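One chain of protein is taken out of this complex; the other chains stay put.
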Amino acid sequence: MIPQTPTEVTGPASTGSRATRVLGLLALVALGVLVLFGLILSPADASQGESVRIMYVHVPSATVAYIGCFLTTLGSIIYLWRKSRWWELVAYAGAEVATLFTVITLVTGMLWGRPTWGVYWVWDARLTSTAMLLLLLLGYLAVRRLPADYEVRAKRAAIVGLLLVPNVMIVRKSVDWWRTLHQKPTLLSNGLDSKIEGLMLFSLFTGFIAISLVFGWLIVHRFRLAWLEEQVESEGLDIAIAERRAEALIGEVAP
Amino acid sequence: MNWGYVIASWIIVFGSIGAYSVATVLRGRRLSRQVPPEKRRWS
Amino acid sequence: MVHLRGAVALLGRFPALAGVDLDIDRRRIVLLRGPNGAGKTTLLRTLAGLVHVSEGEAVVLGVDLLTDRRSVRQRVGLLAHTTGLYDELTVADNVAFWARAARAERSDVDAAMARLGLDGRLRTVPVGRLSAGQRRRTSLACLIARRPELWLLDEPHAGLDQEGRDLVDQLLREATAAGATVILSSHELDRSLQLADEVVTLSGGVATRDS
Partner (left out) sequence: MIRDALLVAGKDLRLEWRSRVALNQVAPFALLVLVLFAFALDPDRGLLEKATPGLYWVAVLFSGLLALQRSFSIESADGNRDALRLSGLDPAGIFLGKVMAVGLQLLALEVLLGIGVAVLYTTPITGWILLLVTAMVATVAIAAAGTLYGVVAAGLRVRETLLPLLLLPVLAPVLIGSTRAFEAALGGTPSEGWPWVGLMGVIAVLYIVAGVFGFGPLMEES
């Protein structure tokens, strides 16, 4: 992931490298194992029935979404502190991948809710704070993708990114308080806490491994893509200075 | 009886991750051509 | 007072200054000239500490602009095309706000307004209702109340009447007599050449000194 000194002069013509190919292969194998255990080998839950299988992808997705947010805040802090563009791009990659997994978390949560609660949406504390998380991430991405100079975008986005994790914590706390005053239907306390064992636990574990590998692979590729985007933007600065100086020479010849 | 929701969730998970991955990789390939090799410092 | 060596300044990705060399001593009046787009305005904004110098050397009033731009800002006075004045506030409120922000004394504020002829009926007129020349006078009043060590003026004569232009020249001579340094750009060449001690021509983001 760290841009290193070139080992060969001709770099790869994509965002891939030997390391990411190994990582990608591992992720694919893990996903295969996850399908095998999550959909075929593990039994249905006594109380939830088959819909417990949604948990094996839902819970890991929620976890990596939070990890992505954490990367965004961490990257933003280091960018503001050290002026490190590298970390700024990590923050950007983290936010975008986190957005993907937040959407996945929301959709799978709703699809789990329909057979369990009979409706797609209830104002469950976790579901609500995940929706708020999505809105906060979209705000960050809106600033980061502003049509403006890199410095302007990066600095403003970094302030928003810096406050992302504190905001997520405050929103979660407030939504928890807000809901728990009335009822307590959260995904985990309703389903998995009590009698999870054996193959089901192993399936969930496989889910964490597989989704984490996918997350890592996506972060590396998205980071490298952001790196390329930035290179394309700053490309040709030397040429621009030379052209500007040439203007001066022409000016001297023609008085 | 809930298999429909299970399959739908898994398809959405695998589909969206797959689509995002493909988009990222393809865009990476396209941009790579515009950047000189010495600035793509990974191997 | 001012020392630039190969200074590059970017506006976005455009190199508005493409390696400027410039040395200016204290108490001098220096005229910048050059065609539109030569980098005059960017040079003045750079010297005021508003634009980031990405390459080369840049020292203004003994402060290195590459490491510290903030401490220069309070000590210079920039008269730009844009005024930064609040349209809905009166002339007196505007001058008082900007001058007191720079820690000017109340008496300096009144003196500056009197000097620019803003002490009469104009005091209580909202800036939004002023003519271009009157706005320029208001900006100048804000500037002289701050007593800057380095005056940076982007076409100070533009929009002023005959009397106003004479007043500007007089203010600049007084400023240098009091120990300040002045750099101005102007298209009023006859008037400015009389006023200036030195002339620097900018073209394509590069400076050359006229002998």
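Per-chain residue numbering starts at 1, and chain names A, B and C are given in the order in which the chains are listed.
We take it that contacts are C-beta pairs under 8 Å (C-beta built on N, C-alpha and C of every residue); 3 or more make two chains touch, one makes a residue touch a chain.
For clarity, every value in this text was computed on a predicted model and none was experimentally measured.
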- Of the chains on display, those the missing one touches are A, C
- Residue in contact with the excluded chain [from A:27, A:69, A:111 or A:162]: A:162
- Message: Looking at the full complex, which residue from A:170, A:201 or A:246 touches the chain that isn't shown here?
- Response: A:170
- Item | Among C:3, C:28 or C:52, residue touching the chain not depicted | C:52
- Looking at A:27, A:136, A:200 or A:241, which residue reaches the missing chain? A:136
- Task: Since one chain isn't shown, list which residues of chain C touch it in the complete complex.
- Result: 45, 48-50, 52, 73-74, 76, 78, 80-90, 93, 97-98, 100-103, 126
- Residues belonging to chain A that touch the chain removed from view: 80, 132, 135-136, 138-139, 142-143, 146, 148-149, 151-152, 155-156, 159-160, 162-163, 166-167, 170-171, 173-175, 177-178, 181
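In this text, only the chains that are shown with their structure count from here on.
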- Message: Averaging over Cα atoms per chain, report the distance between chain A and chain C in Å.
- Response: 48
- Note on the structure: Whole-angstrom distance, CA centroid of chain B to CA centroid of chain C, is 53
- Could you say which residues in chain C touch two or more other chains, in rising order? none
- Note on the structure: Seen from chain A, its contact residues with chain B in the complex are 1, 3-19, 31, 35, 38-39, 49-51, 53-54, 57-58, 61, 100, 103-104, 107-108, 111-112, 114-115, 214, 217-218, 221-222, 224-225, 228-229, 231-232, 235
- Footprint of chain C on chain A - complex, ascending: 149, 233-234, 236-237, 240-241, 244-252
- Query: Where on chain C is chain A touching in the complex?
  - Reply: 8, 10, 12-16, 18-19, 35, 38, 203-206, 208
